[in-house]
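My questions all concern the structure below.
Only one protein chain is missing from this complex, and each of the others stays in its spot.
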Amino acid sequence: MKKICFDHNATTPVADEVFEAMLPFLKGEWGNPSSIHWAGRGPKKAVDAGREALCKFFNCADIETIFTSSGTESNNLAIKGLAWAKKDKGNHIITTRVEHPSVLNTCKALAKEGFETTYLDVDADGLIDLNSLEAAITPKTILISTMFANNETGVLFPIKEIGAIAKKRGVTFHADAVQAAGKTPLDVQGLKVDLLTISGHKLYAPKGIGALFVRRGVRLTPLIHGGHHERNRRGGTENVAGIVALGKAVEIAGRDMAAESERMLAMRTRIEKGMQARIPHVKINGHLEKRLPNTVNISFEFVEGESLLLNLDMKGIAASSGSACTSGSLEPSHVLTSMGLSNEMSHGSVRFSLGKSNTEEDVDYLLEIMPAIVERMRSMSPLYAASK
Amino acid sequence: MKKICFDHNATTPVADEVFEAMLPFLKGEWGNPSSIHWAGRGPKKAVDAGREALCKFFNCADIETIFTSSGTESNNLAIKGLAWAKKDKGNHIITTRVEHPSVLNTCKALAKEGFETTYLDVDADGLIDLNSLEAAITPKTILISTMFANNETGVLFPIKEIGAIAKKRGVTFHADAVQAAGKTPLDVQGLKVDLLTISGHKLYAPKGIGALFVRRGVRLTPLIHGGHHERNRRGGTENVAGIVALGKAVEIAGRDMAAESERMLAMRTRIEKGMQARIPHVKINGHLEKRLPNTVNISFEFVEGESLLLNLDMKGIAASSGSACTSGSLEPSHVLTSMGLSNEMSHGSVRFSLGKSNTEEDVDYLLEIMPAIVERMRSMSPLYAASK
Amino acid sequence: MYSEKVMDHFSNPRNVGEVNDADGSGTVGNAACGDIMKLTIKVEDNKITDVKFKTFGCGAAIATSSMVTELVKGKDLNDAEAISNATVAEALDGLPPVKMHCSNLAADALHAAIEDYKKKTVK
Partner (left out) sequence: MYSEKVMDHFSNPRNVGEVNDADGSGTVGNAACGDIMKLTIKVEDNKITDVKFKTFGCGAAIATSSMVTELVKGKDLNDAEAISNATVAEALDGLPPVKMHCSNLAADALHAAIEDYKKKTVK
């Protein structure tokens, strides 16, 4: 059976070019970049080159980058690091209700240390209100942390405008760009962000590598203390192969983004229009335009998401859901319920996230099999019967 | 020119078997272990299997393991995590003067939060005094953190005895076993450790993966908050390939350790005796018996370590030094000066750390070229002339 | 994640629908938790002669629903009442730990339907 992945927001395969680039650093050039002898020289150069590629991608200076182990670590470092470094200045953080758990749970953890967080609401489109953001800023506010693009819906926050407000009010601004990277431009100078998170495995690099942009002058208390690595801001022997991979991945992202985005957008549009045309009672979640080109989030009324995923999986299609049942928790997606969706509609949501491997044929196949799946599950649903 | 690595304590190459094991998780099985569809199932199984291998290596249960990104992160998580979780119980930590920077700088960072650390002295052999350890324990002591084996000298601390004291006094005990793993047995049940750190890249797995043993019942405040990964103790999408690699590496370590240790010990002995026989004014650093089989640390009087390393490097030999100049700092090895070595002798130290690739021929070659190198550098040294 | 038996009952659920002129009906769960199950039964001579389910829920919820209908069909009411959540999970060769809450639903719905039948027959 053909396997089709419509779950690229969960993770991406390692691109061939990325794999080729990192391979020598798993096989031959295995030295420690800190060593002064022959074994260290190749790895050292490779780390420097990886950083250079990252700087080009961010449009920043080399001292403004820190390699980490994941998007989650970058988010933790940005938020805790800034909060700890600025705790004498204030204890207030502003974020939103629809952030990734690596942001929400970090803010929750900081609450135990006396930090306070304002969680901005989002509207039915998944967008925040900039006036509310500005109104939430107090003299104690030290950090605004928001997503660049939402992982579940693809909704894009107005990063430039948030950055302008943060700058005007003298508050540090962190953007979680894990889902945005490679799908929309990320020029940190144009955007006025102070801290920006990316993650390798969402970008066709392997799992276990991430990065954080840290604007010159922004001080962070390290999360991981150790040697002199990353200019004393993140200890631990460098993940050389991972750094090389991320460097190659962002190079490719920069090169291919424009064309890929266009391709994604065409497929996304076909999926949305196709689902709406073929299946009654469906709802596209998230602002219709302000959204990543690769992400479709659809609620299929009267049915539960996981059961749809299992059906899709049996047909070779990988997708994900905002249903509680896929995450092992009892509550449905906090992103969708924050947007005002009913529990039922949240449970009935499916996310299709496109990537490089997808083709128009994949879309054809999805549109072909989806109506019967939804109909079958609806025929078993007590809610569907009740609504008729 | 033949390249010989005598610097395996800095890092190790990825073993072929390890590489083969991890390869499928970089190439084919790239899914996210949290996904319920086809792409997630292989990776999920692989993570489970890697954890099982680790449990076998540690002799512990699966819930007693956390995968991290490095030895440094494991040390930070163990020390900060325990300190934060127990801060209502006490604020005192005991460690030693000869720890890795990932321990020393973590304790230093905790000092800013009100934690106090006692740094135990070591004697000329590099060993701590158990009476001093016991005397240092106060009602406020929450943690003892010591190395299992020293990275610079290979000196082995009496972990079992430290564990017994910690247990008797009700203090949590963390051992940094980054250098010990694979070179000496690590049964956490026999050893009475509560927390134990290992790092992949010192064990023929790649850089970017580490692990921490956490005894059941020991609570840690997470360093990296995020999703449900690692039972909510370490957020971030799992580094699947890294976990598989570490699993394979510890499996191999368990299998080969006895034979390899014997082989190392024979080479180590030859290097030590050979150097002493051929070169005047040399000193073996660290207790002569209580030491890893793979580590030799020798001071060559009157000369500086980096200049020896450069000469060795020109002959294809990789080694490392306790000289300040190799680390970019101005102070020589804190390990050697803590053992009472003069600045000059610390600067003149070279560490040869053996590994799988080394053969008796490598040792022959080293012993053949070393005398002339030392003599040449001594002939340039104002200290040597003065001593004559 | 799921056992083969769970996937079998999920892909080919037994006894989907509603029995005509049901003698008892039980609906449990709610949309907040993501699982709603409705079980309808036909009872003759103190025996469950027919049983059907409708379920809004995840794979485990659907499979346990299907399994419980198989388990009770033809059983007398006392035996049916003895069926617990554990019985259902076991009959499916186990469920993932995170899914245990779903398996509660099926037995609960069954008990609710029997209760309903008893209430109706008493008056």
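A, B and C label the chains in the order they appear, each numbered from 1.
Here is the rule we use: a contact is a pair of C-beta atoms (placed from the backbone, for glycine too) under 8 Å apart; a residue touches a chain by one contact, two chains touch by 3 or more.
Fair warning: this is a prediction, and the values are worked out from it, not measured in the lab.
Novice: Touching the left-out chain: which of B:G126, B:G247 or B:P332?
Specialist: Going through B:G126, B:G247 or B:P332 one by one, B:P332 is the residue touching the chain not shown.
Novice: Where the complex has a chain not shown, which of B:S132, B:Q276, B:S342 or B:S357 is the residue touching it?
Specialist: Spelled out, the listed residue whose C-beta touches the missing chain is B:S342.
Novice: Where does chain B touch the missing chain, residue by residue?
Specialist: On the chain B side, contact with the omitted chain comes from 302-307, 310, 314, 323-326, 328, 330-332, 342-344, 347, 379-383, 385.
Keep in mind that, in the parts below, only the chains that are shown with their structure count from here on.
Novice: Can you tell me which chain is nearest the middle of the complex, judged by mean CA position?
Specialist: A
Novice: State, to the nearest whole Å, the distance from the C-alpha centre of chain A to the C-alpha centre of chain C.
Specialist: 40
Novice: How big is the gap, in whole Å, between where the Cα atoms of chain A centre and where those of chain B centre?
Specialist: Result: the chain centres lie 34 Å from each other.
Novice: Just the number, please: Cα centre separation of chain B and chain C in whole Å.
Specialist: 56
Novice: Of all residues in chain C, which are in touch with two or more distinct other chains?
Specialist: In chain C, nothing touches at least two other chains.
Novice: In chain B, which residues are in touch with two or more of the other chains?
Specialist: Residues 36.
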